[in-house]
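To start, I am sharing the structure in question, which I have written as structure tokens.
Of the protein chains in this complex, one is absent; all others appear in place.
And now, subunit A:
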Amino acid sequence: MAIQVSGITKQFGSFRALDSVDLEVRSGELLALLGPSGSGKTTLLRIMAGLEFADSGSLQLHGEEALGLSPRERQVGFVFQHYALFRHMTVFDNVAFGLKVRPRGQRFTTAEIRRRVMELLELVQLAHFADRYPAQLSGGQRQRVALARALAIEPKVLLLDEPFGALDAKVRKELRRWLRKLHEDIHITSVFVTHDQEEALELADRVVVMSQGRIEQVGSPAEVYDRPASAFVYEFLGQVNRFDCVVADGVAKAANGAICIPADGTVRGPAIAYVRPHDLGLSPSAGGPGRVSGIHVVGPDARVEIDLAGLPLEAEMDRERLSVLGLRPGDQCAVHIDRARVFPQP
């Protein structure tokens, strides 16, 4: 176990940022902390780095209690959202910083520092920018310098705070792939914070979904997407139709009986049902209960808005499928639900 978080609590004034959080980070994995702003994910990451103090709980880094250690003693690499490069230093000096500030006895020779820094700059493909200043680099390049700088101290774990948050969409995607590949090459235990579910699902080995200072679910990207543990996770991950229903005898009914879906045996009475747009099947039927109220085509996909006995729903399919069905706005149709989840009313 690389990082063991138990019962970490953090309060900012009257705001509870973290509420007794337990989490295990496995050696060598790439873990995503995913949640909306204010969910406590960045606070948790900063506590791991020692940049924020926990009110209570315990944090073990590789089996060693770390809450009492200062950031410099923890040997973690930290990558900031806005890079936090030293603006008055060249790229080379930025990456060399962690090696140059070591106490005299543990410091490498100048030649060795130079060799290591250049090796890291090769790794992040910026060797020919060694003499530039951060202001002369693009956002993506700066973040790669920040990564090289964090790796220079040979950290036991790498912590990344919204590492792609300040980049534009295209660069973000490139850098994401690049980071995934880098992680496959060097296999350093890494935790990154993001509010972008697509980023978390694509990049991480495991995803931790957080909300209001608590962990809602921990699991592989497929697990959290296919089997959300709570209503929050269902709503936060991907598009979803959410509607009120009433459960009786293991069947949830909604839209005046137009929808009947099997429900978990533990739920009874008023409840909330979740259906992903791509789990909603449509077929043209003149006497069907649904009516197509709108169609939006986005790239290769089509989103079909349906009015089912007064209940607005959204279905998603590819454009080919839509043209096979031949649905047009105003058409009546039958609606069948392939997969749904029912949660009790909160």
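The rule is simple: contacts are C-beta pairs under 8 Å (C-beta built on N, C-alpha and C of every residue); 3 or more make two chains touch, one makes a residue touch a chain; residues count from 1.
By our rule, contacts and distances are computed from a predicted model.
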Subject >> Listed names "NADH dehydrogenase subunit M", "SDR family NAD(P)-dependent oxidoreductase", "Sulfate ABC transporter permease subunit CysW" or "Cysteine hydrolase", with the criterion being the UniProt name of the chain not displayed >> reply: "Sulfate ABC transporter permease subunit CysW"
**OP:** Can you work out which residue in A:102, A:128 or A:339 touches the chain that's missing from view?
**Re:** A:102
Subject >> Of A:133, A:178 or A:243, the residue in touch with the unshown chain >> reply: A:133
Original post:
Out of A:44, A:76 or A:160, which is the one that touches the chain we can't see?
Top reply: A:76
Original post:
Mind pulling the subunit A residues that touch the left-out chain?
Top reply: 49-51, 70-72, 74-78, 80, 82-88, 97-98, 101-102, 133-135, 146, 149-150, 152-153
